[in-house]
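Note sheet for the following structure.
With one protein chain held back, the other chains of the complex are shown just where they sit.
And then chain A:
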Amino acid sequence: MTTFAQAVLSGTAQGAIYALLALGFVIIYKATHVISFAQPALMVIGGLFSYHFSAVMGWPFWPSLFVAILLGAGLGMLIERLALRQMVGKSVFTMAVITIGVDVVLRVLANRYIGADSRVMRYPGGGERYEFLGLAISHRQLTILAVTLITVVSLALFFRYAKAGLAMRATALSQETALAQGVRVGAIFALAWAIAGGLAAIAGTFIATGSGGSEQDTWIIALKALPAIIIGGLDSLQGAVIGGLAVGIVEQLTAVYQSTYLPFLGTNFSLVAPYALMLVVLLIRPYGLFGTREVERV
């Protein structure tokens, strides 16, 4: 039982990172109807910003993270402005392919910076661990959970009460009607990318503080957000969070139990498990767990 609870707890912490990435995907998707495949690069580069400020320039952790979020947001806006704004009105598929291109370019730049070794960012809490009820949680995991919680709550409040949040939701529902209300839809696209860039930077930073640090193929981690958003239902923010957590937990549970109970699946099956979960969810609910149903008057 303790093993199980421990696996769930660690999975939740890891899943929180996926949730942040998934939120970025969903926010861009809702605002612009494009799935941005540039999120992996945004995540890696966001992590490298933090790494550079803290490890190279010697800043403390939190200021590094804060500036990295701002720079990540700026990078997101830049991508939207330079690569995607010209293409507004073109097919969504075209725009998705452009984001793949952007992703490749940015990743090459990032890998130049990373070089051959992995870049591990020092985390201020060190290896400190807390125990309660027989479960262990590291200082880092606790911070991830807290930061994710704060981020998710502030996003929810933003979408519910802020003027710009309301305008974003309106744009997601109907661009033409939003335009007719005087919403500058271009600015909303930029804002969506900025938020996604900032979220990716948070995720990237916490990945860089992990045991692996940032290395050449760290970006693959961001792809875990894909099953997360599909499980949650592509256009749902709460779905993205829950999908992200589910992916983290399933991954961890598989890592712990699969070698004992299903040894024939071989090693590292935990990497595949999120996708298997995605397939199961798609079979049962093709729109994902929280995909919107249209409001219809009967």
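The rule we apply is simple: a residue touches a chain if its C-beta (ideal position, glycine included) is under 8 Å from a C-beta of that chain, and two chains touch if they have at least 3 such contacts; residues count from 1.
Throughout what follows, contacts and distances are computed from a predicted model.
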When you check the chain that is not on display against UniProt, which of "Nitrogenase", "SpoVR family protein", "L-lactate dehydrogenase complex protein LldG" or "ATP-binding cassette domain-containing protein" does it turn out to be? "ATP-binding cassette domain-containing protein"
Pick out which of A:33, A:85 or A:184 touches the chain that's been left out of the picture. A:184
Cross-chain touch to the chain not pictured, restricted to A:22, A:167, A:196 or A:277, is A:167
By the document's definition of touch, the residue of A:141, A:175 or A:214 touching the omitted chain is A:175
Spell out the interface residues on chain A facing the chain that's missing from view. 89, 163, 166-167, 169-170, 173-184, 292, 294-297
